[in-house]
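Removed: one protein chain of the complex. Kept in place: all other protein chains.
Let's look at subunit A:
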Amino acid sequence: MQRRVTFPNRVLPYLLLAPQIAITSVFFFWPAFQAVKQSLYREDPFGLSSAFVGLENFRAVLTDPNYLHSLRVTVVFSLSVAVAALAAALLLAVMTDRVVKGRGVYRTLLIWPYAVAPAVAGMLWLFLFSPAMGTLAFLLRRAGVAWDPLLDGDQAMLLVVVAAAWKQVSYNFIFFLAGLQAIPRSLIEAAAIDGAGPWRRFWSIIFPLLSPVSFYLLVVNTVYAFFDTFGIIHAVTGGGPAKATETLVYKVFNDGYVNLDLGSSSAQSVILMAIVIGLTAVQFRYVEKKVHYA
């Protein structure tokens, strides 16, 4: 049985919806439409002359080795962020779940980084690890590590992955902790009585029961790494060195905003839009069906 709320007034529901629709139209539909339109034109930055070029911008983007490179960077970056953030959060959640005293304090502190804006998070890590002024960078170098993320692409990637993952750990932590607390104690106790050690209990009971949450988080984290890490990359590496950390989103920004190539930038953002739609579809199709939140 489904309960349904009905409005006696036929106009009221539309009125209530109107603000949301207006905001979505102004800040999403209209710009999205503009992006699609712009992606079919070649235009100078000032809009003084513009020519319809059909799918030329898309052809140029998709055959550009730099774009494919950026795609690879994005995949490596997103998977690394997702795996690192999930693993760290799971570990912390399992540990916190066992703590008896001061659990609230641990929880609060672990949730904290989520409130930090991406650009600020990026700056924090930059202050620690920038070769020119970073405190930890100085210590690393003193310890004999050739730490130079300004030139070493792998180190730069490591730095943005850690910064991005650090920010996402909190979010994952909340979900994992909630998931852990939803597991019936009796199951774990029964396993313990049957002689399963903590390691075995974790892998045979807890981990499988957490899998819906894990899958949900994997999708959310990948989307986060794809689209919400712009601020971090912008603050820490600016996409460098030599494009080593230039993700798809960063490339859209750089080509449009810095290089003023609006056609190419729009084509890229249309492709990104397609990717978001695809990811969302996957999430609805598989995740919503399989996860029982109750």
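Here is the rule we go by: a residue touches a chain if its C-beta (ideal position, glycine included) is under 8 Å from a C-beta of that chain, and two chains touch if they have at least 3 such contacts; residues count from 1.
We adopt the following convention: contacts and distances are computed from a predicted model.
A single chain of the complex does not appear, and UniProt lists its protein name as "sn-glycerol-3-phosphate-binding periplasmic protein UgpB", one of "Amino acid/amide ABC transporter membrane protein 1, HAAT family", "sn-glycerol-3-phosphate-binding periplasmic protein UgpB", "SoxY-related AACIE arm protein" or "SufE protein".
In the complete assembly, the contact with the undisplayed chain comes from A:Leu151, out of A:Leu151, A:Ala178 or A:Ala274.
Remark: the omitted chain is touched by one listed residue; of A:Gln181, A:Ser211 or A:Asn259 this is A:Asn259.
Mapped onto subunit A, the footprint of the missing chain covers residues 26-28, 31-32, 34-35, 42-51, 60, 130-133, 148, 150-153, 238, 240-243, 252-254, 256-261, 263, 265-266, 268-269, 272.
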